[in-house]
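A single protein chain has been omitted from the complex, and every remaining protein chain is retained in its original position.
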Amino acid sequence: MKSLTDYIVMNVPKRMEFVNITPQVAETVRKSGVMEGICLVNSMHITASVFINDNERGLHHDFGKWLEELAPFNASPDHYHHNRTGEDNADAHLKRQIMGREVVVAITGGKLDFGPWEQIFYGEFDGKRNKRVLVKVIGE
Amino acid sequence: MKSLTDYIVMNVPKRMEFVNITPQVAETVRKSGVMEGICLVNSMHITASVFINDNERGLHHDFGKWLEELAPFNASPDHYHHNRTGEDNADAHLKRQIMGREVVVAITGGKLDFGPWEQIFYGEFDGKRNKRVLVKVIGE
Partner (left out) sequence: MKSLTDYIVMNVPKRMEFVNITPQVAETVRKSGVMEGICLVNSMHITASVFINDNERGLHHDFGKWLEELAPFNASPDHYHHNRTGEDNADAHLKRQIMGREVVVAITGGKLDFGPWEQIFYGEFDGKRNKRVLVKVIGE
């Protein structure tokens, strides 16, 4: 069994944003030499997500608005108890649960085995700082 | 390491519906000859989900009603910017994030290692067309 581990450093200038990381993940798969296996991609931080959806600017706008409705930002420690720790990012922990922590993608014939529109995104919900994404490839 | 890849073609006549695909996945595991490993099952399309929950018709009704409340269908490009592309399926991209893209299931003793009620479902949110589900088995 072969394996390869890579870490992608993210630094998103906005509080919330979606960044296409498919090229970096594809490059790790290529470097691994794995022809048949799987690729795990996960946020190593708990106020960010990795997910697969459409590379379409309008949809990313919709994601942001929708997540703000479902889990609104509110710095008050009366609204979110998590913010009693001195943080203001409780909403980011909730948004990340909706969008998910990780994706697992099949590798077939040496490539990410994707449908026609699948792209891997990093979802940042508490940005303006360095965070990491882990890419782990296993297979043969 | 052994591996096997299968693709299940889905064509759901309704816009939203939940289809039990456990028998097809179990058959791929059987064919693979893998005794210890994992099985990845994911939608290859970004307006559909693969998830594990209960095979109960009333619950599927509840899922549909609940998802419509959390991420309502609205064809208007004023409501969802994604629909400015000419699509009307922005809600389907949101519903899919709640229900998830994929499941990873353990294979133990040559079988899907399930709890008493676990069944694998395909969740369609923009049907009436051909879509594919990927099944990837790796192990020994």
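Residue numbering begins at 1 within each chain, and the chains themselves are lettered A and B in the order written.
Keep this in mind: a contact is a pair of C-beta atoms (placed from the backbone, for glycine too) under 8 Å apart; a residue touches a chain by one contact, two chains touch by 3 or more.
Computed from a predicted model, the values in this text were never measured in an experiment.
Set against the missing chain, the residues A:R15, A:R30, A:H61 or A:H93 yield one that touches it, A:H93. The residue from A:F18, A:Y80 or A:Y122 that touches the chain not shown here is A:Y80. When the omitted chain is restored, the residue from A:V29, A:L59, A:I120 or A:I138 that touches it is A:I138. The missing chain lies against chain A, touching residues 1, 3, 5, 38, 40, 42-46, 70-71, 80-85, 90, 93-94, 96-98, 100-102, 104, 131-132, 134, 136, 138. Touching the omitted chain from chain B are residues 1, 36-38, 51-54, 56-59, 61-63, 66, 70, 98-100, 103-106, 108, 113-118, 138-140.
Here is the rule we use: only the chains that are shown with their structure count from here on.
Chain geometry summary: the mean Cα position of chain A and that of chain B are 20 Å apart.
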